[in-house]
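Removed from the display is one protein chain of the complex; every other protein chain stays in position.
Just so it is clear, A and B label the chains in written order, and each chain counts residues from 1 on its own.
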Amino acid sequence: MSEPVVDEAAQAPPAPTEAANKPPAQAKSDATNPKPAEAGAPKKLSPAELKKQKQAEKQARRAQQKAGGEPPTQQKGPPQKDGQKQQKDSKQAPKDDKSRPLPVRRRPSQSSVPAPKDLKKEAKKDWKQVGLFFGHLYSQPRQHSMVGASKDVHPAVLSLGLQYSSYTVCGSTARMVAMLLAFKAVIESYQTPVGTSLARHLTSHHLSPQIDYLRSCRPLSISMGNAIRWLKDIIIKIDPSTPEAEAKRELLEEIDMFIRERVTAADKLIRDLAATKIEPGDVILTYASSSIVEQTILQAHKAGVPFSVIIVDSKPLFEGKQLARKLANRGINVRYYFITGVSHAVKDATKVFLGAHAMMSNGRLYSRVGTALVSMLANSHSLPVIVLCESVKFTEKVALDSIVGNEVAPAEELLSESERAALIPLKSQLPQTSSKADDKTNPEETKTGTSDVLKWIEGSDNLHHLQVLYDVTPAQYINMVITEYGSLPPSSVPVVHRLSTNT
Amino acid sequence: MSAQTPTAEKPLPEFDIVSTYSSILQADPDLTMPVAAIEALVEAIAHSSVSTVAETLALLEHHTAVLKASIPNPISLSAGTDLFQRYLITTLNRPAALNLGPGDDFRAIRNHLLSNGRLFVERAKQSREKIASFGKHFIRDGATVLTNGGSRVVGALLRRAAESSTMRFRVIYVLSPSSSSDSREGHQTVADLRAHNVPVATIPDSAVAYSLGKVDMVIVGAEGVVENGGIISRLGTYQMGLLAKSKGKPFYVVAESHKFVRLYPLSQFDLPIEQKVLDFKVTDDNKATHGQTKPTEDEGIADMNAKEIQSKCSGLNADDAVDFTPPDLISGIITESGVLTPSAVSEELIKIWF
């Protein structure tokens, strides 16, 4: 049973849900019109109780957005959220220094609304920055500390959120598993308030803040959305008469079971199957790093199949480097390319294995940005492109391109420290047209730091850095998707998705 | 150069251009149709007593028409006759070109032609060798080459590549089991290559798509290279081109430049010859002849069996048929003067015809 509420909450942006999707954090500074949210609420066709929950959420959000400007219609939640909001505001100031180009992101539609004076400069820049491709995605600043977190957020979730935002925990599956484990801790320490039942209270009042917090750290992955939906479904199905302790125990078991079934066992099935696709003499090309691809390669290597691996990698995360290191340490012959060399890499490869962030229902692959390039070139070289993907990453969403739905990465991450350092010598050549750059150059005579480079870039009115995390690979580049249900063509993704969610 | 030597005033009735042509072809199995045609025309001039430009041209036109009419697939042949005709027109219109006195022009040209008849043939053969020695650079170490038909120039190229000991390459040869002279030529090439330790796989036409995954490049011969840079070649070449393109494999054509022909086919069915490839029937009476494909020929068989062909003037059946490979499928045309892009072929033809 899919629950629209969670779904919306969990996922990034398709247009209609955008309003509902607006996380609290975003609200603080802007003149967001509350209309869409209000209008959106009645439209939802959710079951009664879900609707209620959703309204509660929405109102909470709205209340927070307006910062008391309008009387909240319902009083569940707002107090904490207000508090959260305030904290965020206060925290925003210090944070700005560290992460320069990440000021309040605003959606283009809002930008026409005159912003408050103090924000004007940044707002203007923001509008330009977001105006071109991913304007609709700049909706929230990313949380990099726990300062602004609601007091309801469980410590385990707090630390997890930081791991998310720093990419310490990275990868769709890993993030989902980590989230579920953190939720176990949340559930263990949960106590149902008097006068309500666990089934009614836990989801909306206790889990939701956790989820919101996680989302503020980094947009939820498809798999996390799926898992959250599943979890809420389980919680709601709990008989209100069940004693709390028992209900919690059941929940914890269910979560363990879910991880075992949908991840651990699924991974095993997938890698067993995929490893048989690696034949002696093969040259397996993979992009960035996927745990399931890694397991597959190691499995085949353990089985004694002689083959080598080409890893193609790209900025800024360099996930492939870790994979290369791991595989090389196991004695596998590894070659390592950057994405710019991918057209050379595919010449030598015989098969391409890719991990997935999600499989869309129209058969397209949503994965680390650059995957589409690799698949395209592999396809043009007639290499089989094989996607390894647990069914928990399947989604009923569809996508045509990489623009509509995506996750924006902070632009300052585009330049690593060393790259910034490499640009420092340019200081003397900076055009004097940019007043901002001017300001910086004067006081800094003493020493130019790498952060100044970012300031130049930010100071340049028309220069923008753009980064997203994912792209969408057309289905025709993909020859095979291997899931725990077996191998299937990309066109069968919706079939499997239905199967796996109906059971 | 077998020559009857009638010395009549009017050469037309006495001189049999067709039989001259076929005897030239038969005398030298290495000869290609265009060159044989040129030879025959030179003979014709030799046997005539024409003394003016206009007469000569009229004579040529007549013979050319007769010759073309006599064989079912005159495309290749017309490359030679057209070239010769253009040459004469260009030369005769510009007598100063030879730096001769005005009175001597015509005679000088005639003498030049007559006295150097064999030379043309030699040059034509040389160009094949030249293509071979140059084109072998296309074959890189470790490559797998797909080829078809019995094109002698392709054979020469592969042999030349095989002779250089530094290179190891493999050949996939599209070969029919039939005993046509075309496949005889093919078998000969295969045998030669194997003798040089080049691994050769022979496949039927139907296995081209299957094999293409292992192929690095396709090299084919051509019967004629047409104005837009496409080629006319034995039936099956077009599909190889299409398949190679779809798999992104380079598709090279090997052809001497005297095979450039002034022809601009728009489609397979726009060739100036009649082909009985598509033969719709409601009865299966003709099963015996059409039931089994026996692929055919490019210029090879046409040249060598001109007489045979002559007997079936009524149109080409599937065995002798040709198809047209459009220029967008061709990566390059290897001629004796370099690798041409299809557009360069076009320029060459434009230059002599406009």
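The rule is short, and it goes like this: a contact is a pair of C-beta atoms (placed from the backbone, for glycine too) under 8 Å apart; a residue touches a chain by one contact, two chains touch by 3 or more.
The rule is short, and it goes like this: contacts and distances are computed from a predicted model.
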Choices "Large ribosomal subunit protein mL60", "Origin recognition complex subunit", "Translation initiation factor eIF2B subunit beta" or "V-type proton ATPase subunit" - which one is the UniProt name of the chain not shown: "Translation initiation factor eIF2B subunit beta"
Full-complex contact with the absent chain, from B:106, B:138 or B:324: B:138
Footprint left on chain A by the chain that the document does not show: 128, 132-133, 311, 314-316, 321, 324-325, 328-329, 333-345, 368-370, 372-373, 376-377, 380, 401-403, 406, 414-415, 419, 422-431, 433-434, 456-457, 460-468, 470-473
Absent-chain interface as seen on chain B, which is shown: 35, 38, 83-84, 86-87, 90-91, 93-94, 96-99, 112-113, 116, 119-120, 123-124, 126-127, 129-130, 133-134, 137-138, 140, 257-258, 260, 331-332, 335-344, 347-352, 354
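Just so it is clear, only the chains that are shown with their structure count from here on.
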Interface residues, chain A side, partner chain B - complex: 380-382
Parts of chain B lying in touch with chain A, wherever the complex brings them together: 213, 247-248
